[in-house]
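All protein chains but one are shown at their positions in the complex.
The chains carry the letters A, B and C, assigned in the order they are written, with residues numbered from 1 in each.
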Amino acid sequence: MSAEQAQQQIIEEFSAYEDWLDKYNLLIEMGKDIPVIDPRHKTNNHLINGCQSRVWLHAELRDDGKVYFSADSDAVITRGMVSLLIRVLSGRTPDEILNTNLHFIDAIGLTEHLSPTRSNGLVSMIKQMKLYAQVFQLKTKN
Amino acid sequence: MSAEQAQQQIIEEFSAYEDWLDKYNLLIEMGKDIPVIDPRHKTNNHLINGCQSRVWLHAELRDDGKVYFSADSDAVITRGMVSLLIRVLSGRTPDEILNTNLHFIDAIGLTEHLSPTRSNGLVSMIKQMKLYAQVFQLKTKN
Amino acid sequence: MSTLPDVDALRQSFPALAQTVYGKPLIYLDNGATTQKPLSVINRLKQYYKAENANIHRGVHYLSQLSTDAFEKARASVAAHINARQKHEIIFTRGTTEAINLIAHSFAQHLNKNAPKVLITAMEHHSNLVPWQQWVLQNGGRLMVAGLKPDGSLNMEHFEALLEEQPDIVAITHVSNVLGTVNPVKAITSIAHARGIPVLVDGAQAIAHMPVDIQDIDCDFYVFSGHKAYGPMGVGVLYGKEVWLDRLPPYQFGGEMVDRVSFDTTTFNELPFKFEAGTPNVGAVLALETALSFIRKTGYEAIAAHEHNLTSYGHQLLSRVEDIEFYGTAPGKEAVISFNIKGIHPYDLGTLLDKMGIAVRTGHHCAQPLMDHLGIPGTVRASMAVYNTLNEMERLAEAVNKAAMMLR
Partner (left out) sequence: MSTLPDVDALRQSFPALAQTVYGKPLIYLDNGATTQKPLSVINRLKQYYKAENANIHRGVHYLSQLSTDAFEKARASVAAHINARQKHEIIFTRGTTEAINLIAHSFAQHLNKNAPKVLITAMEHHSNLVPWQQWVLQNGGRLMVAGLKPDGSLNMEHFEALLEEQPDIVAITHVSNVLGTVNPVKAITSIAHARGIPVLVDGAQAIAHMPVDIQDIDCDFYVFSGHKAYGPMGVGVLYGKEVWLDRLPPYQFGGEMVDRVSFDTTTFNELPFKFEAGTPNVGAVLALETALSFIRKTGYEAIAAHEHNLTSYGHQLLSRVEDIEFYGTAPGKEAVISFNIKGIHPYDLGTLLDKMGIAVRTGHHCAQPLMDHLGIPGTVRASMAVYNTLNEMERLAEAVNKAAMMLR
């Protein structure tokens, strides 16, 4: 499944719900399936600071040339958001990650989480994921 | 003429004019008749500071038991206002000065000059005249 | 109950309360951060800019005089509101934070001392902590922090013990923005004064809720913000005793605060102007006067009675929520309910409440050391104002229940 297909799938899953709370219920459930970061990576080094909730993000480039993310957050809604990002971006090549336009966030009505002033740190998280991809891209090209 | 009569006279003189500029014309004219302060009293000691125009005020208690004021200002409108005050208050006993309610200012439509925030220093001037009267009153009673 | 305000009528004059968010009627319970404004306040601002606006002091023209008179009348009115002896003991600032910074700075300059000591409490807002901390840090001094009792009230024994070490100043909040605790600032001032120690009281969370009588408290400085008391942002009040304000050097320079300036030297204006540098926020000062008069018209007694009902009803309803923990349960506490639900992050709870139309604040509430003290990352805080209703407290409790179920 491509990143785009993953986004479509998420949009479809969310489209079943009209009510905000139902959407959030789904989001929370999805957070439970997050590829959990190895406890020894749950350090300040891997911390992305939002003002209110904390996110730890780890990335590794495997031999298949793809980047695999794992993460965690102390807030379950944030964890849900992160798990969606991972579904879309994890297991892809650096190029794919860098070229993916994350339109699904808007489509499922969670745009507000993308506000640069939002205190959940989602924006810095996406930045961080793309940064990892960039670093790995340089690595693979050398 | 009592202080009250002096106030009535001023009110009458001003009542001849409707237009603001005519009233100010009269005020300016009246400023020319001010009992001018002796130049050697025109010192910082006798200075009452408004923000914009300066007023020098001198007072003396003569043998007749009455207080005589003389003054000057670098602004002619201020000098006009001061000359009216002198007309009402000068040549009176300390008691009379302290008991005079200066209602004429309101009656001739110059209340605005009495605003404590007015930068012409009229309020401090009236205070200063009453203060002189108080000091002289104490003196005469001892 | 005859003193209760007519809340339904009163709500009519707060346009912000009539909104819906996400299709749900807004329940605004973030009043500790800032209150909504009655129409009278909004209209005062509008009226000022439509027909009175001018720069004040020193201007001889009509509008300037009009504005100046209104501004100085507002000062007198604020002085009367808190029963200050003299109107020049009222300094207008940008807010509580600026007022405290002003005093901390000028007091530090005045004292000009090595190793200064400042006594605060563990429940201070950053604004009444960091200014003092930075001063003592830069001068090898010490920030002394009086601890709390389990119910969130001040540990007076600890406070008094620290007082014996003779701090240079006491800075204490009147009401805690997290715990709602009302500190005994009158008693504290009295024992501090017995040792010759001046007292600053941070009234940011008090002025909208309880009458403040400055002469009764007898503190040396009292500060608050307009925007937390139904007034606009950008204006605050610093009350200082004349003897102190006379003694302290000015803080900022320029504008109305000077008397005579030459290139070589400057003499400063008298009180209150000495502490008001630059063009003041005239419109906001007038609107603050209107806000305080809204409070007086509603009546502190009525406000307190209603808010007390809201708070205790809210507590009662919320205490039925499984695994809820409250922070701050001191007797007589103000209209603030801070809580967490075990195992649930406050951010999650706040986000879901928001989706249900309920505005609460989550996080550390600018009181990180208090959070550390309580051993938690933050709380959910519902803070009430006179326009909140018992029904809103019910909907809060329902929503918390529902959210908790989703999050568990």
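Remarks
We adopt the following convention: a contact is a pair of C-beta atoms (placed from the backbone, for glycine too) under 8 Å apart; a residue touches a chain by one contact, two chains touch by 3 or more.
Every value quoted in this text rests on a predicted model; they were computed, and no experiment measured them.
Shown chains touched by the missing chain in the whole complex: A, B, C. Contact with the chain not shown here comes from a single listed residue; of C:L63, C:M156 or C:A304, that residue is C:L63.
Looking at C:N139, C:S190, C:T266 or C:T389, the residue that reaches the missing chain in the full complex is C:T266. Looking at C:P184, C:G299 or C:P369, the residue that reaches the missing chain in the full complex is C:P369. Of the options C:Q252, C:S312 or C:N391, the residue whose C-beta touches the omitted chain is C:Q252.
As for the chain not pictured, it touches subunit C at residues 15-16, 19, 21-22, 26, 28, 30, 33-34, 36-37, 41-42, 45-46, 49-55, 58-64, 94-98, 100-101, 122, 125-131, 133-134, 137, 143, 145, 225, 227, 232-235, 252-255, 258, 260-266, 277-284, 347, 350-351, 353-354, 358-363, 366, 368-369, 372.
Seen across the whole complex, the unshown chain contacts subunit A at 51-52, 112, 115-120. Where subunit B meets the missing chain, the touching residues are 20-21, 24-25, 28, 51-53, 74-78, 119-120.
Simple rule for what comes next: only the chains that are shown with their structure count from here on.
Centroids of subunit A and subunit B (each the mean of its C-alpha atoms) stand 80 Å apart.
Across the assembly, subunit C contributes no residue in contact with two or more other chains. Touching of two or more other chains is recorded for no residue of subunit B.
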